[in-house]
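The full complex has more chains than appear here; those shown keep their coordinates.
Chain nomenclature is as follows: A and B, assigned in order of appearance, with residue numbering initiated at 1 for each chain independently.
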Amino acid sequence: MSVTELFRPDGVADDRDLQLTPNGELKHLITLNGIGKQRIEALLDHAEGYLSPLGEQAVRSNELQGMTVANLFFEPSTRTRASFDLAARRMGADVLNLDVNTSSRKKGESILDTLYTLQAMQVDIFVVRDASSGVPAYIARHVGDHISILNAGESNLSHPTQGLLDLLTIRRHKGKFENLTVAIVGDIAHSRVARSAAEGLRAMNVAELRLISPQPLAPDPASVPGCQILHDLEAGLRGADVVMALRIQRERIGSLDGIPAIDEYFANFGISRERMKIAAPDAIVMHPGPMNRGIEIESALADSKQSVITEQVTNGVAVRMAVLATVASTLSNS
Amino acid sequence: MSVTELFRPDGVADDRDLQLTPNGELKHLITLNGIGKQRIEALLDHAEGYLSPLGEQAVRSNELQGMTVANLFFEPSTRTRASFDLAARRMGADVLNLDVNTSSRKKGESILDTLYTLQAMQVDIFVVRDASSGVPAYIARHVGDHISILNAGESNLSHPTQGLLDLLTIRRHKGKFENLTVAIVGDIAHSRVARSAAEGLRAMNVAELRLISPQPLAPDPASVPGCQILHDLEAGLRGADVVMALRIQRERIGSLDGIPAIDEYFANFGISRERMKIAAPDAIVMHPGPMNRGIEIESALADSKQSVITEQVTNGVAVRMAVLATVASTLSNS
């Protein structure tokens, strides 16, 4: 039995139902799949309120005062953890950072026992990152009613706050989604960033969504309904309003049959200023970070005016504050 | 000269005297041995005030506002550290988490120099965990008058806040101690949890205290006066009001002459629903965590109504808040 089967047993209700209360309030955030346009818009509107001009101090609130947030990272992370950490602390929460090595998990306590222990310490919100599919939903199905689970990255499947920050960044530059052509370029098959962005963009009724990768890194078409799967970068970039380059794992390049070596990767799938001329004149360039400059993205493009990469980071904190505030309010009402 | 001799030189006053001021106020918490029934009851009463119903927010206070607590863990820990961390922060303290690898300790700074450095940074309370016997008392004898030392786990010798949380859990279920029969089962010889629980239970005048283990894991009788040492689980459980299973180190099972292999261990010393029928009908089941389900405790029993295991965790935070508040008050009065 694979880990996926373990955590996603047949017959269990879909994650979409899991994340809402009977009243339709957001309780857990596991996936953007099925979360709905209206709820996404409310989160983006809420997040706008946590943005301040760069150079001014970060926005603070006391909406999480008295609450405890645990960052439970079974997979290492610096930037996502820092983003959630700051988001929670700027809202007045106590934050517990726990790095739990997966190998120690095997020997020792089960995931649920770790959860039950922290729940008994009156942690209110768990931010969970895990390399296995299904862990956040599995946890959400087992914790107490007064607890909220936020997915901070799950296998190659879901990274919903990343999806939301991408949507917020696009909306702040483009206003509406309905007429946009969005191109996502790179290792689509292994990218939870691409999956969550695609789920969010489809929910927002984007006009055209193109997923561009070398053949062996293309997604299963069934997993990305409504998207075009392409293997030619120029065709993919033509007229695009938004271009998102994904981080490629260096160890993956050249190691699999049909995956190009590093120079060849940049030549065929790297986004550059030159290549961006094919896109719409006012196209923006996105990247979830950390970047491999010169591999999936030309360094000068990353630093150009078209790039909104650091804005994505800023929007990430705001979006996480909005999600935290939303689930905290759901917990308080229940 | 062994480490124990190093830290427990002849002629030094007993740890019991060390932990009280001349006025009898609690200054350091090193051991429950000799601390006295009245003082334990006061701590348990105090801890009750920090409990809130599960599902409600954690209790907070500002009793440690302006104080600095350093968690100085020379031995790794997730749950005890998290518990002390949350306890201190919910009372308004600044908390400094320091993981000090024992090997680096050997090469580098001596324990006392580390302490003196942190003391000079105006740390008020040190929470110390160490694999060697005598370290917390050794430190307490050397720090300044305005500093408090709390033992968060010391070799196989002492873990006093664990002892207090066990007492609080028992008291909340059983009311009085005088008529109780308590059975502690597992690797008694190497367990600081068992030692501190036994010290606390004897102080509370428990009717009968049984320590049950395979022969090679039995304690030195001199170290546990007033306890029955048993090697037959059924005899030990008969009529017991409280049954506490200890975590067994897997690496220890089957490795020493006379210690049973893993299946045999569960068969002979594992606590199960079936076996609990020998105990009193309303007996409670405890475990300090993390559990090896299916080894020292049957998984279904751990999740049953008899189990108070997650309550122990909740009570742990409350007890640590009570201890912190008590020593903080002692420091303020001096």
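We take it that contacts are C-beta pairs under 8 Å (C-beta built on N, C-alpha and C of every residue); 3 or more make two chains touch, one makes a residue touch a chain.
As the structure is a prediction and not an experimental result, all values here were calculated from the model.
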Full complex copy count, 2 shown, is 3
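Following the convention adopted for this analysis, only the chains that are shown with their structure count from here on.
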Per the C-alpha centroid definition, the whole-Å distance linking chain A and chain B comes out as 41
Within the complex, chain B is touched by chain A residues 66-68, 94, 96, 98, 100, 107-110, 113-114, 116-122, 124, 144-146
Within their complex, chain B touches chain A through residues 52, 54-58, 60, 78-79, 82-83, 85-86, 89-90, 250, 289-291, 293, 310-314, 316-317
